[in-house]
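Taking it in order: structure first as structure tokens, then the write-up.
The complex is shown incomplete by one protein chain, all other protein chains being positioned as in the whole.
Chain naming follows the written order as A and B, and within any one chain the residues start at number 1.
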Amino acid sequence: MARSKDVLLKVEGLKTYFYTEEGVVRAVDGVDLEIKRGEILGLVGESGCGKSVTALSIMRLVQSPPGRIVSGRILLDGEDLLKKSEKEMWKIRGTKISMIFQDPHTSLDPAFTIGFQIAEPIELHQVLERKLLKKEDVPKKVEEMLSLVKIPDPGHRVNEYPHQLSGGVKRRVMIALVLSGQRAVLRADEPTTALDVTIQAQILDLLRELRHKLKMSVLMITHNLGVVAELCDRVAVMYAGHIGLEGVIMAVVSRPRHPYTRALLQPGPSFIGKRKRLRTIPGFVPSLLSPPPGCKFHPRCSEAMPICKKVFPQMVRVAKNHFVRCHLYARRRGK
Amino acid sequence: MVSGIYRFILRRVLLILPIFLISSALLFSLLYFKPGDPASELAGLQAGPGQVAVIRRDLGLDKPPHLRYLEWLGAVFNGDFGTSWKFYRPVSSMIAERLPQTLILSFAAFVVSVGIGIPLGIIAALKRKTKVDYICMGIALLGASIPNFWQALMMILIFGVWLGWSPGLGGGIGLEYLILPAITLGTALSGSVSRIMRSSMLDVLNQDYILATRAKGLKERTVILTHALRNAFIPVATLLFMRLPWLFGGSIIIETVFQWQGMGWLMIEAIRANDFLVIQTVALMFVVLVIVANLLADISYAYLNPKIRYGEER
Partner (left out) sequence: MSLKSIVNLLAWIKPALRSISRSPAWLYLKRDIRTWVGLALIVTIVGTAIFADFIAPFDIRERAGDPHQPPGGRYILGTDHLGRDVFSRLIHGSRSALMVGLLLVSVTGSIGITLGLLAGYYGGKVDGAIMRAVDIALSFPGLVLAAAFVGFFGSGLRNLIIALSLTGWAGFARVTRGQCLAIRKEEYVEAAHAIGEKPRTIMLRYIFPNAVSPLIVMITMTLPVAIILASAMSFLGLGVPPDSADWGAMLYQAQGAIKDGIWWPALFPGLAIMITVLGFNFFGDALRDALDPRLRHGRHG
């Protein structure tokens, strides 16, 4: 694992639980992540495995009843976000770290024009807080943002309402929303679902370009491995609140170690260039309320061993930049 | 772009006409279903047959219903509502006097209910499921459970008799006569208002775009006051206008108790005097008011909701 200057975001032992009437839901149960500057990390998993909650937790946007970040550290540029006050978080969100949400149709306020909504964070952060811009310059900046995400005719689009725009345009607007200002980390929650293939390609191209231009780090949350393969440098696979596997994309994909990843990647390893959705694995996603003991994947694992039912496996390094949480490898390393 | 909202309004207005015709026809026909003979009732026990015949002719009971209705309709559109029997005055002038009073009272009560209910609802939504929420909703429930006619009596008792503030049973027109009835009527409605506001606020606060707005780093205050409220008001305004008819109904009671010279009291007086023409006409006026209120509700919705105001997707 690389050392401090390179690492932009480091998550250690994050646990986010939800306290509901039916019990405690351990949505995120001890997650460690690292993202270097300019790197794109993909966070993959089936629905309900806790990836979205992880992202929300990093930005501390978890709804406070019933959810709570129980423990862990989130180091952004060395500072622990969990120790910050809400007011300090306001300054950090939208400037150092921001999020692109999943559903473009519901993530934009229907009562205000997109121009207004893009201008808001610019005015707040650039003008008021950091005095990097003057108030009069804001409209121009807004149009600049729209051009950056390749929306034609920004001068007119600025005054339109979300319901007047198509899904693809809304998607770009959401990206534009987070571009204003100095972005350190960008969290893109499922940025390409529900879009047809050509638009998907455009968005991915856009993200790649932006990453290079602006030197942003991105945490890409998705269940689409094709996107991950195209765009990400490293990938982490999440299952039932834990990271099961983490590594450089090529390594993971060419020689998947964890049984879960292997199952996800079937039939074959050479799919780079094609878009593949994750296969559905037989069995049910484990309940985060009362998870199975031991390794949480064991009920569905084709290679489960007796120890898997009892002991929760630790993360083990199986190759350079490739870490797996599975008893199969712990044994081989002689642990 | 211009046609969007105006077309909407036009369509609504056109729907009104048949409703108005049907309601007036129904009200009109009530007189014919009435058992007994209205003419002789009106004339009183002492009247001779000749007098009764005169009254009957004046009421138009000697003509078939449909003809009479058309006649009446024609007269109405000329502004002539006939003459009241018991008050010896043209009905239209009575209505002209009383209608504004009812409107003033309703408006004042509306302001009171909104002034109390909206903040209560917002606070309850923001502090959902905490003590504050329960207290606010408790107050709302209390307000809704107090029968407003009783509340009116108690207000007169407390403020008029015991504390001696307002004239209470004044019956005048000035502001001091307005306060008590407006507050009585307004507090009764405020429970509803606060519940509607709270519900709408909660709906909005659960939306993704509120979370997205927070993710932009906007201050919580901005998120709530600018974004949440603006969206929450859309259905609230509409629903509030739809509660106006309830206010009109309440005015019958409140005006009577406080002797406020509005249409509600006029109706009661007419009922007590068996003045059928006035009853019928006042009822028709209320129908018109309700129609207008509904129209306002529709218009406010179209105006506040950008989806309708600015047309649909490309």
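To be clear about the criterion, a residue touches a chain if its C-beta (ideal position, glycine included) is under 8 Å from a C-beta of that chain, and two chains touch if they have at least 3 such contacts.
Remember, predicted model here, so these are calculated numbers, not experimental data.
Engineer: Looking beyond the chains shown, say which of B:192, B:213, B:256 or B:300 touches the absent one.
Structural biologist: Going through B:192, B:213, B:256 or B:300 one by one, B:256 is the residue touching the chain not shown.
Engineer: Which residue numbers on chain B touch the omitted chain?
Structural biologist: 19, 23, 27, 30-31, 33-35, 141-142, 144-151, 153-154, 156-157, 160-162, 168-169, 206, 242, 245-246, 248-250, 252-253, 256-257, 267-268, 270-272, 274, 276, 279-280, 282-283, 286-287, 290, 293-294
Heads up, the rule we're going with is that only the chains that are shown with their structure count from here on.
Engineer: Taking each chain's centre as the mean position of its Cα atoms, how many Å separate chain A from chain B?
Structural biologist: Taking the mean C-alpha position of each chain, the two centres sit 53 Å apart.
Engineer: Would you pull the chain B residues touching chain A in the complex into a rising list?
Structural biologist: Per the stated touch rule, the residues are 129, 207-209, 211-220, 222, 227, 230-231, 234, 306-307, 310-314.
Engineer: Would you pull the chain A residues touching chain B in the complex into a rising list?
Structural biologist: Residues 59, 61, 65, 86, 89-95, 98-99, 101, 103, 106-112, 120-121, 124-125, 161, 163-166, 174, 177-178.
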